[in-house]
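One chain of protein is taken out of this complex; the other chains stay put.
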Amino acid sequence: MLESLFLKFLPSLDPMTSAMVMLLGMPLLGFVIQIFIGKRLFRGGDWVSVGTIFVSFALSVLLFIDLLSSGPQFQWTTSWTWIDLPHFQLTMGILVDPVTILMLLVITTVSFLVFLYSIGYMHEDPRYSRYFAYLSFFSFSMIGLVLADNLFALYIFWELVGLASYLLISFWFEKPEAAEAGKKAFIVTRIGDVGMFIGILIIFFETNGLLHFDSIFSYVAKGQFGGEFLGISLLTLAGICIFLGAVGKSAQFPLHIWLPDAMEGPTPVSALIHAATMVAAGVYLVTRMFPFFTPEARTVIAYTGSFTAIFAATMALTHNDIKKVLAYSTISQLGIMMMGLGVGAYVAGFFHLVTHAAFKACLFLCAGSVIHALHTQDMREMGGIRKKMPITFTTMGVATLALSGIPFFSGFVSKDLILGESLSFAMENPSHFLIPLFGFLSTGLTAFYMFRLIFMTFYGEPRDSKKFDHAHESPWVMTLPLIILSLCSLAIFFTGSPLGLGELSLWGEKSQWVKYLLEPPSSSEHPTSAHLYALILSLTMAGCGILFAYLIYYKQTLSSEKIAEKFKCIYKTLTHLYWIDELYEWAVIHNLLRLNTLLAHFDNRVIDQVLVDGWAPITISTSTNSGDFDNRAIDQMLVDGTGKVVRASGKEVRKIQTGKIQQYLLVGLGAVCGILILLTLV
Amino acid sequence: MSLPEFLKDLFESWPLLGSIPLWLYSLACILGLLFLFLFPFAGIAVYLERKIAGDIQARIGPNVVGPYGILQWIADALKLLLKEDIIPAAADKKLFILSPMLIFLGGAAAYAVIPFAENVILANLNIGIFYLIAVTSMVALGLILGGWASNNKWSLLGGMRAAAQIVSFEIPVALCILTAVLVTGTLDMTQIIKNQSPYSWNIFHNPFMFIAACVYYIAALAEANRTPFDIPEADSELVSGYNTEYSGMRFAIFFLIEYAECFVICAVATTLFLGGWYLPFIDISGLALGLRIPIEAMVFMTKAVCLLFVMMWIRWTLPRYRVDQLMKLCWEVLVPFSFACLLGTAFWMALFKGKGIPELIYSLLGWGS
Amino acid sequence: MMFAVDLRHYLVLSAILFVLGIIGILSRKNSVGILMGIELVMNSAGINFVAFSKYVAADLSGQIFALFIFVIAASEVVIALAIILRIYQNKTTVDIEDIKDLKC
Partner (left out) sequence: MTAQDVFFYIFALITLVPAFVCVFHPNILYAGLSLFGSFFGVAGIYVLLGADFIAATQVLIYVGGILVLILFAVMLSKNIYGAKFQDEKKKKILPGLLGLILLGFLVKFILTTPWNMTLTDEAPLPTVSRLGDLLLTDYLLPFELASILLLAALIGAIILARSK
């Protein structure tokens, strides 16, 4: 469908290439137009950005329809040489396979809806068109990231995405917190990226310059990837290094600290970048490189993921900032995905990425809608706005149920798959029992803090009547994305069966499209016998979480203050986020400064005063002597003597130069004639 | 096939005419074009101009000589022929005489490659349009000489202005012509028309061609020193510019060539952009040659005369530009636009394999070519 | 058959044109006149190129070089005339004999 369309309109170009270039280029076009002339356009040019991203969105949908009809074996790739050196060639290319197309679909859908939403959310902002320029730039980079067919291209777009994230987090740079948060996000992710770059370099040197995904995998599959470093095989080390990049970008422990601060950016940005797409890039990277990871590396991934899941979930319990709660929830869910990939649940991990993108974007946009109405982010100042904002309430409720893993909703389907696989993984390797344990606990905590959020925001009495009176439902450009995203959070959208369970489905195999399209790499076959236990366990955990939230924040039969008082130590730890920031401050920054002072002292005392200054007397005496020689012998005899000779001869020769160009030419012509005559005579 | 060759072919079997050599046919064609087309056409154009000016200014215009003043142009021509030929005493006599000749040469030489109909073209050069650009640039030389030779400051200023203007505006003109050549892929005037068709004129080939056509028309107006770009002969500043001192027959030549050049511009625009002798949507290529040639010639002339009418309309509607405004218009508006058109058309040709908008629409509708 | 035209006739023609141009360059006092001489020399070079392109090389590279000569001639004349105009504005003369400021 896509190909025939392009063949008709652009007959001279390869249809798939032009489609991909257009898909990638439209947001870039939007960015260029917006950044240069956006301000002068009608309505600040928002229609340019929305229009361009809509084209990309439409192309992705067409591509997806093509993919559904051609099946999971679909793969299209093209590449061209970028740098051509004698011993190696760097190519740039496009790889389109089911993973790419699913990512494209997620990115362009959420982007389009967020762009639409932003029209309403940002309409009073003085830098309206620049905001859209940045958003377009982000979409361009993200699409480029998933289209890249080699690690190097992916790395370039990986950094561009980071840049876009930085620009958008510190979009309101007048606020010092926003500027700080942007810097923090940029620097912390950079730590992970350095790891990733080291990983790429290891691969590059080990494989003699292979950077293409397919060629790396076949190289690894042939067992040629040898080498050890300090007793660890280089393959594992490279895998962990690559994973470090994902840790940074997907905010896994211990580099998770930037994501909550990133909530200083505009809320649609949080929805797009810090919930649905960019932070999922880490998960995408692990998915893309999946065959590359050794079992050891996978175990590291699984532990990191599961620990992050429970760790972030606990931190979300005590926060009162609506966006930060969602941010911690995002970290926790990303941890779940990583855990799934780590235990080998390739399909489930990626599936959760897709479902999570929909419902988490929805949650953020709902939160944005609430913030837009109440002009506060503090949940303690909200409450009781259920009736005033029915659409926001309903959609947010749907997304919350999806996040909590309740049947009939999408989160249930994907999360349950992951938990089941992790359980069966632990049953095979009982020593790794902590992984599923963390996973199930975080499920319960997730349900608890999400319902806490719902109850505090929408139920009860309004705590701030002034803000409450101003509250109103948002305009249609904001509610329409909410409705669409909440529809996408229903299980039926992903499975074809309303409950989201079992093999029952309305449209056959293809209705479970994510599962249908993804082919797990052969190395990750797992018996899924543990699903039923996992189902019961996770539902119990979620039920408990919801029950506690109901008792504490709705019925208020249990007082939250009393609980906090009772577990004061834990409560304090949680509100201080485990003192991680303080730890970094002390361990890294403080000690670094001390070391710097020490080095400066060394520099000053030893190098400057002893080494450098010590040279001076020696130099002075030498130069005095050589200066004498210079003056007497060279200057007065050689140099001045030459000058005198030249001046004397110049005085005579000068007379030839008359300044009359014709005379010169005449002499030249005469010389030519003279030479000719001489030649004929000889 | 050019007109002399065509005629020779036609009369090959005739007893007397068949033995005439080709060069005699050529001579006859040249003379015929001059006396039967160029001179009367210029006269009629003057009459038309005066009538249209009258209409626009709510006057009647010439109405005494003949019915509706139709014979006015003959009277004018006779008057100019019979007037005393004055050469100012201080003028440089040789150059004063040479200048109208040069102008006439440049103006009339362009007619060699104007394709009135299939086979009705004096010389079927394969660099036709390029030849046309080259010879029309000679007019500038004649004007500057005329201005100089008159030994009169208004004449000199007018001549210099004319030369500067023509040299400058030649650039956008040539670039727009190049744009059209890019689309048709040939410099041959007949081929340029034949590469179009009743269904796809060049002007609709792509959006840039449309802009190029407009830019060409404006720049060509300036190249012919027509209002609103007639600053070389701006009568309120320079009396009458380079032809102030001329009278009688020599003045008539200046006058004649001005109208001849206007027609050349319109004919070139017709050829390059408006499909030449093709009727819109009516394909007459099936008709016999004898029937087709008159129809084609009529279609071509109609299109050209319509453009000529627009020229006169503009002349009597718009005020005159200032010199600095004129140069600004050329270098800051027309030249960038024509470059943009050239580039845009080049991209279009690469992107759509040379297909124009009409062809794309027809192929989408499945009508074939 | 001395009058049957071949390559040599063209070359002699261009040689005459060349020498005329040289004489012009050497003898004109007016710097615009010198420029005219240069144009003649350039034209003679063009004739040579095109003639060789027809008679010796039998391809079009000579004509290409003639085109490049046009380009060079155009840029040369533009720059030279601009310089001459500037000199005229500064010294109110274009006489080559008076333009000898480079002499120390």
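Chains: A, B and C, in written order; residue numbering restarts at 1 for each.
Here, contacts are C-beta pairs under 8 Å (C-beta built on N, C-alpha and C of every residue); 3 or more make two chains touch, one makes a residue touch a chain.
Small disclaimer: the values here were computed from a predicted structure and weren't measured.
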Touched by the hidden chain, restricted to displayed chains: A, B, C
Selected residue (touches chain absent from view) among B:L145, B:I257 or B:M311: B:L145
Touching the absent chain when the full complex is considered, from B:F130, B:F210, B:F339 or B:Y362: B:F130
Contact residue for the chain not shown (choose from B:L7, B:C29 or B:A163): B:A163
Residue numbers in chain C that touch the chain omitted from display: 3-13, 15-24, 26-30, 32-33, 35-37, 39-40, 43, 46-47, 50-51, 53-56, 58, 60-61, 63-64, 66-68, 70-79, 81-86, 88, 94
Absent chain, residues of chain B that touch it: 95, 125-127, 130-131, 133-135, 137-138, 140-141, 144-145, 148, 153, 156, 160, 163-164, 167, 170, 187
On chain A, residues whose C-beta touches the chain left out of the figure: 666, 669-670, 672-673, 676-677, 680
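Following the convention adopted for this analysis, only the chains that are shown with their structure count from here on.
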Chain contact graph, described as a line, ring, star, complete graph or other shape: line
Maximum centroid distance from chain C, chain identifier (CA atoms): A
Where chain A and chain C are represented by their mean Cα positions, the distance between them in whole Å: 65
For chain B paired with chain C, centre-to-centre distance based on mean C-alpha positions, whole Å: 33
For the chain A and chain C complex, residues of the former touching the latter: 654, 657-662, 665-666, 669
Residues of chain B that touch chain A when the two form their complex: 350-353, 355, 364
Of chain A, residues touching chain B in the complex: 8, 10-13
